[in-house]
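Below, a portion of the complex is reproduced, with chain positions unchanged.
Read from first to last, the chains carry the letters A and B; within each, the first residue is number 1.
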């Protein structure tokens, strides 16, 4: 009856330009493979340097069943370790955020240094070789202040290329000298890929995001050319001209702005600085800055928003006065956690330089609206009547690129590099 | 160890006259097959015409993972569609009950007409063929005002025979001109078949249903002949005589009453009008009508209760003044939803013609008592010590018929028509 089909077959027959077949959103088996392949072997966006600003600061990040200690050591270096004691496996750090000297397991007080070395383990006797029991390391890397980790033995090395390409865009916003004004965790009741697909298009914005569409231009994320509607074509042409002139001006002032796209890389990413509507300053309800203190040495408020999207799990918006970052953590086939951080200049004072509600209200509202859309998408995908539907070639090409990246990455690991290419080339 | 046995083998070795083996009540795999075969390919009782009384009225019905839009179009026809947008699969109607002009998906505003045709989808370009993206239809059929749907490509055609046989019984109660006085959803913590088995006998009534046994005669659902208890035999004989005389009288007045039974049909059903105790009018605590306004053109209050049972998932009681309908929706191997509706004449006024509590109290109490019995049955069935026990040949023959129908339907789909017959004939 319920005929089973292998994930390999599903990957091979994936139809370009269409949403994925249901098992990619609903199956426990594919979810396990997603965690093993996508989240187990790629660079993941997990936070920002201000999460661990001071020596000894620790943040725990859970990637599925894997718990990771992200910390800053006394030499201000970033470190990451598996949060598993080498004695009987207890979790070592229990709080999401804390500050430590050494890392001490509460079960039997095994004590590890900031470099992961086992310093102390009582009652183990003279034959015990402490050196074999150091904490297991996790790859960690800051890209312009955004923290990425990789759980694989060998991490993809193209993160160097991403860093080289994107840091000139990000560094002027001086993320390292920001502070986190607020972090919000939102559980989305759908597969993590539905959250990512939702993020990769703004076709749904006009009908669902009354707050976000104040600063965002409707034409900024594609539209179908429609000869029968000359007014619309006119608006679109005006928008294109605006983007060109903004880019030219910003780049002349030292703010790289033009699109860079490497969405098919192993460490896939894309970035572009886009003008905003109204005052053009920020993702706020009045389109003006949310914080009086501008970031780094920025003097110009009207910088639009530099957006930086990474595969598989993030998007980030850098404005002249604040930064918003988003990390997606899958919790199950039908559930994921979206962690959003709002950052302002580290010297900005709440209530004086910025109002917290004004800073966060657009994205708090938008995130909830998106969570609702992800939930109704997931609830549709579980129906036996669901079948893949067509992406708009005009408003959803980036959804297709996310999906293609996902299919390609899965295929490379499950079918081998050769096959992955032929899947992508179909 | 835990030796596995196939459902095919379990079906073949099912012992007549005994409850089912545990996996039929507890296994995830068999639950999936139940949803695919029983709930995926048979006519299901999902509501009543007054649920969607007006043009544009919509009711969403969830059958396992399948969400169905049941609606009345502007021509007063019933329509049913899969509640899945043909774009990226979002659920279209989110509320359980609403009223619409067109069906609009909230994600990207794809808009479908009441006939299911895709009328509007922006940004899809000139190559996009809208006709391939109409809503998927679901079979829908009213039988005397009771709404049945079927999720299969081809629906069993013997529903025509059921309609022809049962409508003369039901139509005098004029269900279409009733209104729903109350709908109650109750989660029962047991397999849906335990709920159905519980419904198919009244052996448990005397010990568990103090309210229901006021209007119901103890002898109405069978008893063991007991030569040693002459008083009981006398009561039973009296009851039989009462049924005969009632049937004769009611049929003479135009109310078909005698048992019709087609419990082995694909669309299995059974009906009979039975006298009630006391005043004989209704399932109320004083056995008198709950509503002053009688249904349709009925003039006689003392019509007993016409009961209409359908496979796999309903029972219904039609009295002179009100109707009670019950639909069972499986939620998991160990959980189902029982939806009960009480209907009165559409012109009856609450507080004037009927008291809502009096109308519903017998079945609200009875449903909860049955839910408790279903839960203790399920909790017993999960025990490794459980084994099928014997049904009483006197009080549980209709339980056996339900179980046989289930086994026969599963066998036909899993083993083929030939085998199904031989299973049933064993």
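Things worth noting here:
Assume a residue touches a chain if its C-beta (ideal position, glycine included) is under 8 Å from a C-beta of that chain, and two chains touch if they have at least 3 such contacts.
Just so it is clear, the structure is predicted and the values come from calculations on it, not from any experiment.
The copy number for the entire complex in this file, given 2 shown chains of one sequence, is 3.
Keep this in mind: only the chains that are shown with their structure count from here on.
A rotation of 120 degrees, rounded to the nearest 5, superposes the Cα atoms of chain A on chain B.
Contact residues on chain A toward chain B in their complex (touch as defined above): 1-2, 19, 197, 203-204, 207-208, 222-224, 373, 376-377, 379-386, 388-395. Chain B makes touch with chain A in their complex at residues 32-33, 36-37, 40, 65-67, 82-91, 94, 106-109, 122-125, 128, 133, 136, 151, 413-414.
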